[in-house]
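I am attaching a structure below and will ask some questions about it afterwards.
With one protein chain held back, the other chains of the complex are shown just where they sit.
Every chain is named by a letter (A, B and C) in the order it is written, and numbering of its residues begins at 1.
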Amino acid sequence: MSEALGLYNYWIVIFLMMTGLYLVISTGNLVRKVVGLNIFQASVLLLYVTMGRVDGATAPIFVEGRETYTDPLPSVLMLTAIVVGVATTAVALALTVRINEAYGTIEEDEINEQEHAQELAG
Amino acid sequence: MTSEMAMILALVLPLVAAGLSFVIRSAPNVRDACSLAVGVALLGVVISLVPTVMDGGRPEIVLFEIFEGLPIAFRLEPLGMLFLLVVATLWVITTCYAIGYMRGHHEVNQSRFFGCFGLAIFASAGAALAGNMLTLFFFYELLTLSTYPLVTHHQNEKAKRGGRIYLGILISTSIAMLLLAVIWTYVIAGTLDFREGGILAGKAEGPMVIVLLALYAFGTGKAALMPFHRWLPAAMVAPTPVSALLHAVAVVKVGVFTVLKVVIYIFGIGFLTDTKASVWLMWAAATTILLGSLVAMTKDNLKERLAYSTVSQLGYIVLGAALASQWGIIGSGMHIAMHAVGKITLFFAAGAIYVAAHKTQVSQLRGIGRSMPFTMTAYSLGAISVIGLPPFGGAWSKWYLALGAAEAGQAILVGVLMVSSLLNIWYLMPITMNAFFVPPDEGPAYPPIKEAPLFCVVPLCLTALGSLALFFCAEPIYRLLLPLVPGAGGGG
Amino acid sequence: MSEHLAVLPVLLPLLAAPICFLLRNRIAAMGTAIAVCWVTFVAGVVLLRTVVTTGAPAIYELGGWSADVGIVYHVDTLAAFVVVLVSSLGAVVLTFAPQSIAKEIPKEKHHFFAALYLLSMAGLLGIAVTGDLFNVFVFLEISSLSTYALISLGQDRRALTATFRYLILGTVGATFILIGTGLMYQMTGTLNMAEMAAHIRETEGVRTVLVAIAFLTAGIGLKMALFPLHAWLPNAYCYAPSSVTAFVAATSTKVSVYVLIRWIYTIFGTQGPGSMSGVVVDLVLPAMAISGMFIASTVAIFQTNVKRLLAFSSVAQIGYMALGVSLVSESGLTAGIAHLFNHALTKGGLFLAMGCIAYRIGSVQLADMRGLGRRMPVTMFLWVLGGLGLIGVPCTAGFVSKWYLVRAALEQDALYLAVIILLSSLLAVIYVWRVIETAYFQEPPEGKDEVTEAPLSLLIPTAVLIGASIYFGLFTEWSADVAGLAARELLGVVR
Partner (left out) sequence: MFQQTVDILVLGLLAATALAVVRMRTLIGAAMLMGIYSFLSASWMLILDAPDVAFTEAAVGAGVSTIFVLATLSITTIRAKRQTKFQFAPLAVVVLTGAVLIYGTLDMPHFGDPEAPVHRVGNRYIKRVPEEFKIPNAVTAVLGSYRGFDTFGETTVVLTAGLGVLCLLRKRREDEPKVVTE
């Protein structure tokens, strides 16, 4: 039981990550895939930030009289990760726009159908 | 000129010939003259090396290391000397023949043909001179690749199929088995140098020796040990000069040469005799000898019949290697030369018939001796030599092989050699009989003489006389090969 | 100058990229990019020479902060070798690019191409030299994002969907890496790979680290297209512009293999107490590698599009590298590392040859290549040489790596493995010869009489790569020997 008390929030974070990943691989809609990817990545942020937590500490902004601060490094890493995530999202969405122009749809099965026809034609 | 320089020249000259063929493509006369000149020069260089080897010299060249301790290196020894001599001599003759054949036949892409031909000779020379197994393997593969364009020269559907079988078998066996054997040897022995007495003795033992020998024997697809012989008949789609020089001499002989080299310098004769690891190979070779002859009898296409005959004759050489005894090795080495000269005559004749009379099948050859007397006489002489009757060169090598088998106490193998000689007579001699003593199927009973171009006929007469000459000068070859078998000096 | 050598190959293309974009003029942009690539290559060679001759890794502390708090570049022989690999291939392919993209990419996007190409290269170089695990992730994303954009420049609309699929799988892979990095960080408290390696001995058998290894391997497996995680690769290679295919095929997956080597050997360790990567190295990696070698090669045989055929061949070749890495011996690792370089040359050259063909006949379908042996003799001859390299015929670089790989298998008495490696290489004979037979034995299709040899500006870079793949098949001082040196370093064998 003591295990569960110390680890439950990791488990919820894992659940969150897996929900995002599930959306990515199960849906056929390109935008929903991107949304899933976002949730997946946003949950990884939580994993890192959870690690940085120290009991009884405050944010790592130095003030007189306090000794314990939370770990600043996970925050630093995740600031980078957030930006990387948004950058990926932007490129993915730009691709979605182009795919919609070229195929007239953003559904994977319809795109596959068209590609199959193209394959047979050429 | 030092021996080392002569060795380098022997390697460079064929390359020069190949290069010239590609460069001077617009002037066929100049190109062919150059090929011939280079061929003669090569022969001169090779002959100049003979005294050195006879006196026990073993010149060496080390070029550069590919892997640690594994350089591309060349080392001249008796077996390689003999092989090089055979290739160089027959190259000159074949070049003459090819000029006549290719022109008489108005072949296209002659420059590519002569270029690849030169490359193939380069590969054979490299294999003959190879100083370690890695170098030998390199040239072995180069030979496969450089002859592929020659086999598929006509670039039609039939050539493509033939080329597939040719390349498929040769590449697969060499990569899957030979390369494995080579690397395995390296891992076990830590070297791949060809050394007197072998490098594996004391390093390998038990069934591993047998497996390794099997990988070498079958991996050397060019030795055409059954069941990996199919490429040789398939290669007969090539123009006849290719079949003659490459698939009766250079390519197949590189195969058996490799097997011999492996037996002598990798395993070591003594090691094989002690472990008895090569006994099974004798039987595999004997099977190939008999089956090859039997299949040859069923073939109506002349070149295919000759190809199966070659398969069978290669079996002799492998058998001699497998005997791993004094007489076996000498017989094998000698057979490389004797069979080469005899068989190339037969192929030349087949090509001459094709050029002059456009006939390819044995059944079409009735009475052909009356219009092509020179060709068919030469054919008959070559055939007798291949059968192994005196006074032709083939008699010696078969004699030594039989002696080797008897020495090893394998009476059955002696019987196999006898039976096989009978089969040889059976499938080679009727052609002579029909050509001279049966009237042609159509036309007058005694048609006017219509031989192939002079460039074709002269070379084939030369090689026929050559196999006669070899009967009388087998002694130098014997002396050349004797150092291969240590302790044999007194046994002669 | 010399103390900045480690950082130079990354900074040069990184800083030149925005300049290329701002130049806007396509000739100026491409010219600058090519010049920068070659300078980077020279810097890379000098770096490798320095590392090899001094016998010690070049270390560069970014911002002056030492490894305990900052990010450090740690360039050992392997890293320098990969820098040379990426920069040389990048330079040659980019030299090929101007004429090739003139036909494939709209003119007003050429400066984008130049900038993205440099960014992609900078990303890959950054991955090679950095000694910090999180920094690997950041540079991986730089190279990935720019590669996505480059692939999407393909003419066919399927380039877009191929890119999208690559992006999704690539990002999932990167996020797996991020998770794995997080778990490693959590258990060791550091991101510096050397320090991580020092602390990992304390974590013997810790389940968190095992899971971290699993995630890192799966993530990088996706990136390097290790079978069966290769789903993104065939279409991405197939529909990208010719020069992009050549660049990505030659460098991107190779750098991923490098990252895997780095993790397994530098961080996790492979022998002695605390060896953490046991299951991965003993079981998972060889199983994936061998199945990839056979299945991907077999699939390649049945392709009608030659670029896709070569793409499947790449998946199979990645298998050889992974197998070499998993053998944990000097010759195995040498085989893996040497094959990185050798295959990059061969495959890069082959894809450039496909670029020449696409330039002239506008197609890479096998059926359209009928009779090409007579129409584009030089290109096809180069293709044949490259194909022989894929098979691993002697005198080609492919032979050298195959030699080491088989030797490594035999040294461990794994005869079956040696047989498997050699048999699978025979499959390459089949798919290579399918193309050769089509090009040389079939009549050209009607109405394509005007096809002539590719222009010299395309032929020369192709010939350089193919020629190099032959050269390094014979003279191994700067390929296999350096790979062997790198392998000994990784295995901790004293020089």
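Brief remarks on what is shown
Assume a residue touches a chain if its C-beta (ideal position, glycine included) is under 8 Å from a C-beta of that chain, and two chains touch if they have at least 3 such contacts.
Only a predicted model underlies this, so the values are computations on that prediction, with no experimental measurement involved.
Here is the thing to keep in mind: the chain we left out touches A, C in the whole complex. For the chain missing from the display, the contacting residue among C:T77, C:Q186 or C:Q303 is C:Q186, taking the whole complex into account. Within the complete assembly, residues 14, 17-18, 21, 62-63, 65, 68-71, 106, 108-109, 112, 115-116, 119, 122, 126, 134-135, 138-139, 141-142, 145-146, 148-149, 152-153, 155-157, 179, 183, 185-191, 199, 206-212, 214-215, 363 of chain C touch the chain that is not shown. Interface residues of chain A with the unshown chain, by the touch rule above, are 3, 5-23, 25-29, 31-32, 34-36, 38-39, 42-43, 45-46, 49-63, 68-80, 82-91, 93-98, 100, 102, 105-107, 109, 118, 121-122.
Note that in this section only the chains that are shown with their structure count from here on.
Taken together, the touching pairs link the chains end to end in a line with two free ends. In terms of Cα centroid distance from the overall Cα mean, chain C ranks first.
One finds 44 Å separating the Cα centroids of chain B and chain C. Inter-chain spacing, taken between the CA centroids of chain A and chain B, is 69 Å. With centres taken as mean Cα positions, chain C sits 27 Å from chain A.
Annotation for chain A: no residues touch two or more other chains.
Those residues of chain C in touch with two or more other chains do not exist in this structure. The part of chain C that touches chain A in the complex is made up of residues 134, 137-138, 141, 145, 148-149, 152, 157-158, 160-161, 163-164, 167-168, 171-172, 175, 178-179, 182, 185-186, 191, 365. Partner chain B is touched in their complex by these residues of chain C: 388, 391-395, 400, 402-403, 406-407, 410-411, 415, 418-419, 422-423, 425-426, 429, 433, 437, 440-441, 474-476, 480-481, 484. In the complex of the two chains, the chain B residues touching chain C come out as 64-68, 72, 137-138, 141-142, 145, 152, 155-157, 159-160, 164, 167-168, 171-172, 175-176, 179-180, 183-184, 186-187.
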